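Missing here: one protein chain of the complex. Every other protein chain is in place.
Take a look at chain A:
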Amino acid sequence: MTTGRGLKFGEAGLGAAVLALGAFIAYETLKSPGAANVVVGPRLFPYLIAAGLVIVGASLLREAFAGRIAHQQGLELDFGAVVLVSAGLVVQLLLLEALGWIPASTILFMVVARAFGSRRLVIDALLGLALTAAAFGLFNYGLDLNLPIGGVFDSLVAEPD
């Protein structure tokens, strides 16, 4: 649920985040060593970009307080679904190398489908399994890419080649 007020908060947050990123890059660059014997060292561009970020961030903050908002009528947002989808992605990347592409991505498929309101868990699972297995077959055997089999299964299954 987000109303106009929440969005205004987000707007100010955007300005602050841009500003902070600029300050952070300037600080990191300050810490890094410059280079001798070159006309323009590796630090000039980071400083320019940091300056740009700070100026744009400040101007966004000003706009946020001046009251120009992107969605005038407010915007309803279902944050539960957002958290579910992003959690699905985290689970997939954590399990990818241990369990392998097919199980990890099937879980992702099921979680995202659930976030979009699907309640047919078994069908989602079967469909996800079919899709990820097809991708695995196509990419590993047809296109010579290496999607992980999974550390757990490595000992059971022989190498693809």
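Quick note on the criterion: a residue touches a chain if its C-beta (ideal position, glycine included) is under 8 Å from a C-beta of that chain, and two chains touch if they have at least 3 such contacts; residues count from 1.
We take it that contacts and distances are computed from a predicted model.
**Q** Leaving aside the chains on screen, match the unshown one to its UniProt name from "Phenylacetate-CoA oxygenase", "Glutathione import ATP-binding protein GsiA", "Electron transfer flavoprotein subunit alpha/FixB family protein" or "Tripartite tricarboxylate transporter TctA".
**A** Missing chain, per its UniProt entry: "Tripartite tricarboxylate transporter TctA".
**Q** Just the residue numbers, please: which parts of chain A touch the chain that's not shown?
**A** Spelled out for chain A, the touching residues are 2, 7, 10-11, 14, 18, 21-22, 25, 28-29, 32-33, 35, 38-42, 45-46, 49-50, 52-53, 56-57, 59-60, 63, 68, 70-72, 75-79, 81-82, 84-86, 88-90, 92-93, 96-97, 101, 105, 108-110, 112-118, 124, 127-128, 131-132, 135, 139, 143-147.
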